[in-house]
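What you see is the complex with one protein chain gone and the rest in place.
Letters A, B and C mark the chains as written, and numbering starts fresh at 1 in each.
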Amino acid sequence: MNGYCALLAVTTGLVPALLLAASPAAAEEISALVWCDHTDEAFLKPFTDATGITVNVKDYEGTGTALSLVDQSQPGDWDVFVVDTTDVKRVVARGLLAPLNPDDFPLSDVPEAVRLPDYHTVDGKMYAVPEKFGYNAIAFDKSKVTEAQARDITTLWNPAFKGQVAIYDYYLPIIGQVAVALGKKPQDLTEADLPAIKEKLLAMRENSALVGDIVTSQTALATGQVGILAGGGEYAVAGIAADKPNLDWVLPDVGGIRWQQAIGVFADSKKKADATKFVQYVLSPAGQAALATSSCYWGMPASSKATLTPEQKKALRWDEQPTFLAKSYPYPSPTEAFDQKMQDLWAEVLQN
Amino acid sequence: MSATGDLSLDSVSKVYGETVAVDGVSFSVPRGSYVVLLGPSGSGKTTVLSMLGGFAFPSAGTVRINGQDVTHLPPARRPTATVFQDYALFPHLTVAGNVGFGLSVRRLARAEIRSKVLAALDLVGLSGFGDRAIAATSGGQRQRIALARAMVVEPEVLLLDEPLGALDLNLRRQMQEELRRIQRVEERTFVHVTHDQEEAMAIADVIVIMNRGRIEDIGAPERVYAAPRTRFSATFMGESTLIEGRVTASTGARVQVESPLGLLELPGKAAAGAKVTVAVRPENVTLADVGADGAGGGVPLGEVSVEDCIFQGSFVRLAGRTAAGLGLKARIDPSRVPAAGERVALRADPARLILLED
Amino acid sequence: MSAFLRSRLLGFADRTGALALTAGMLVFIYLPVATLVLFSFHSGRVPVPPFEGPTFDWYLKVLASDRVSGATLNSLMVGFGSSFVSTALAVLAAWGLARHRMPGRRVIEVLLYMPLAVSYLVIGLGLLLLFSTLGFGKSLWLVGIGHVVLNLPLAFVIIYAQIDREQARLEQAARDLGAGEVQVFFRITLPLLRIAILAAFVLSFTFSWDEFIVAFLLSGFDPTLPVVIWGMLRTGLDPQTNAAGTLVFLVSIIAAVLVELFLLGRRRR
Partner (left out) sequence: MTDTVTGVTPERKAARRQAVRGLALAAPAALWTFAFFLLPTLAIALWSFFRQQGRELVTVPGLDNYRRFFEQSAFVKGLWNSLEVTLLVTVFSVLLAYPLAWVIATRIAPRFQRLVLMLAVLPFWTSYVVRSYAWLLVLAPNGVINQTLLSLGFISEPLKLSFNQGATVLGFVHFFTMLCTLTIYSSLSRLDPKLHLAAADLGAGAFAIFWRVTLPLTMPGIASGAFLTFVVAVGDYVTPQILGGNNQLVLPQLILMQVIRRADIPMASALSMILMLLVVAAYLAAARWLTRGRA
């Protein structure tokens, strides 16, 4: 019987030992829950090189996904949170974010229209800082659709364009855009508006060839699968403008939706100082430039000091921002319950 | 009983669920015997061998080897080694690897293993085959390898489970002689299981005839053949015609039996009036009108009408039937072969008639 | 004569038909792979037709990427670790079940087969649920545990099928020659099973190496290669994905060819 015991011991003991030996010694590291534009090595490496702090990133798409990830982890797992500006309050209400000291960050470099203190502050305490923004507008293929057609929001549900439309798979900007088309500000949406919105969404869905994440939508547009991407913007075309000059984006005449990301530090973080250092790096001119031109998607840096090349600024339409800002609305910022309602609506729409 | 023999079984039984595979088997043989367990399939002979080898434990009874109780010892700890049916050679080892296996698990020194393996291969006539892969050997060679592998561990008792079953007739004959030779050289007890009575007679010192889990007969081949104790062993040990009868007179070592073939006088002991069976082997029956020993020497068996004659080289098998409907078989000289339908008289050698008590 | 001609013609039609069918199927089967490999050499930034190139830049980029190399290391660790555990557990269980009379054997067999009939997604979800309820954070460990769950039944089936009566007799023979149980296991059972064991190990490894959904649900900051590739697919339109995919393909193919050449090819059927 001794032989058996030895055998069992070997099999059960050997593997863990091997794996333990193989796992690297823990260096200083922080964990960040981010949109995919924060995952580039070109963006993270300078920070690690300068501070010795490794940043573990986990990317998500959509606040709901981020909150699921947080729910499925243990307190203290996360240090840095990149979240849609419109959801900062919701996240703070869950007690996820730690208050920040405004003096730690170069907020004066952030233009007034982007700073949006109302969104970042709860009970007089600031919980996040703006880092990047852009538009969920209309991206289109100039060889298939004219700019006038792209600017006309009704094109999205015009049966003449059946099969020509792709929809970006994030319910908040798309529902927001439809609300704008119906003459409603996204922030003012209530449950009562949902039936009217659903009707338009279903009409759009009828026209659409696909509903896709960032890259799927991009691919569909780039391969000529579709002519219009609802919810698209510079994030979908600026990065590939050099290869695909026929792609462009516009804000619809009725007004468009603006996305904006904020970055904060988790309340349960055990490495708040390191996390804050990372937030400072993100807000620095170099960090802002790398973030703005990330391989996942491009977007306007929050800081006007971002060290971008003239070509990059042109692709991002740096100079046109005042007009765009004026013509665009931030995402809806729903309560948890309303958010669930919108998600149910979105699932319905996808399945039609 | 166990003190006298080197291998002894005492009331050994094996029960599998409802089935009694072996039912109270006892026998004992001296060291150096070549024992053959003979019986039809399902007679329990293989189960007995398993219990000797330690692959099955008896439900009751005792097995002793050299006086030591080995009834419940596992195979590895008994002084036995087995030559398996189909040999069970290890396909991943060479010939030498196979033969040396038992030595190497006993952690003998390499040089010692080598020399013993060489000697064993030499003994079975396979010198120089050590480095071959098992897949590259023939059936007969495998048989020898299996034998060498079992012999090399110097078992008190060598067990052979139908070792020659897979070989063709010529090779089987040759191997029978080999086995006998090796057993004599090594002076070990061999226990050999087979269902082939010719093989048994060719090699055994002692034949144990088994049927339905019991021993029907045990003894030297000549005795078991010539004077079987039971009806079963009489028929199993070779063809015989059975003739029912009644003892009419009994004088010392001879009896007179009244049978459908008339009065038969034969050796044996039985009370007058007892119902008996007389067994006659075909080779002891010839035509009444030929033969050197003359008409007076045999017991007449009456007339039969010839049903069939089959030429078998040195003799002819004759099958006939008496007027009363009893089938009789005879071996006759090929010099005169009767035609089918012909009526011929038969006689038997009275000394070779076998008396079986019911 | 005409019958001869007819049979010649039929034979020709038969051979051509067989050839056409095989060729057609091979085209279908290789179409996406060939496209993938081709576009890994695409010089444009957007990996869409028409093909421009060729260039090796994407390979250099992939090979230089810390994320990809880290994920490769993770995949190798999980692959080797989980395959080792799966195979070892499968060998012990197969030996235990095949060689010993015991009550409940059927129950254990069914238990061990069961994961084969449940989707990876459900298995992954169950583990996610279990571990998060117990308070374990996501990590490579959980992925490894999950992969053992996925591969254990497979390894068990392969090895169990090989532990046949023939082998039982050889083990008996070894015992008869004086081998103890441990000697029987290491000198007879394992060597006789080596082909089945290696096949189970390599198959487990390739499955683990390519497994996505369990790794996706259970890995934390140490994603395996498929998860990183999935991330690349979702987060950047870039021929790097094709290059990474081609490299993964290459590794799997080498494993598959090795198995075929050295193990299965030798097995007599």
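Please note the rule applied: a contact is a pair of C-beta atoms (placed from the backbone, for glycine too) under 8 Å apart; a residue touches a chain by one contact, two chains touch by 3 or more.
All figures in this text were calculated on a predicted structure; none of them were measured in a lab.
Every visible chain touched by the undisplayed chain in the complete complex is listed here: A, B, C.
Taking the complete complex into account, C:Tyr30 is the one of C:Phe12, C:Tyr30, C:Phe56 or C:Phe186 that touches the chain left out. Within the whole complex, the absent chain has one touching residue among A:Ala220, A:Leu251 or A:Ala289, and that is A:Ala220.
One chain is missing from the display, and on chain C it is touched by residues 14-15, 18, 21-22, 25-26, 28-33, 35-36, 39, 47-50, 89-90, 92-93, 95-97, 99-105, 108, 111-112, 114-123, 125-130, 133, 145-146, 148-149, 152-153, 156, 206, 210-213, 217, 225-226, 229-230, 233, 241-242, 244-245, 248-249, 252-253, 255-257, 260, 264-265, 269. For chain A, the list of residues touching the undisplayed chain reads 1, 4, 8, 11-12, 60, 62, 64-65, 67-69, 71-72, 94, 163, 169, 209-212, 216, 219-220, 223-225, 336-337, 340, 343-344, 347-348, 350-351. Not every partner is drawn; the one left out touches chain B at residues 57-59, 71-72.
Here, only the chains that are shown with their structure count from here on.
Taken pairwise by the contact criterion, the protein chains link up end to end in a single open path, with no chain closing the loop.
Core chain by CA centroid proximity to the global CA centroid: C.
For this pair, chain A with chain B, the centres built from the Cα atoms lie 90 Å apart.
One inter-chain figure worth recording: chain A and chain C are separated by 36 Å, centre to centre, where each centre is the mean of the chain's CA atoms. Centroids of chain B and chain C (each the mean of its C-alpha atoms) stand 56 Å apart.
Of all residues in chain C, those that touch two or more other chains are 180. Shared interface positions of chain B, i.e. residues touching 2 or more other chains, are not present. Looking at the complex, you find that chain C touches chain A at residues 44-46, 48-49, 65-67, 77, 80-81, 84-85, 88-89, 92, 128, 132, 135-138, 141, 144, 180-182, 185, 220-221, 231, 233-238. Of all residues in chain A, only 2-4, 6-8, 11, 14-15, 18-19, 22, 31, 36, 39, 41, 56-59, 61, 72-74, 77, 213-216, 218-219, 222-223, 239-240, 242-244, 295-296 touch chain C in the complex they form. Those residues of chain C whose C-beta lies close enough to touch chain B in the complex are 169-170, 172-180, 183, 187-188, 191-192, 194.
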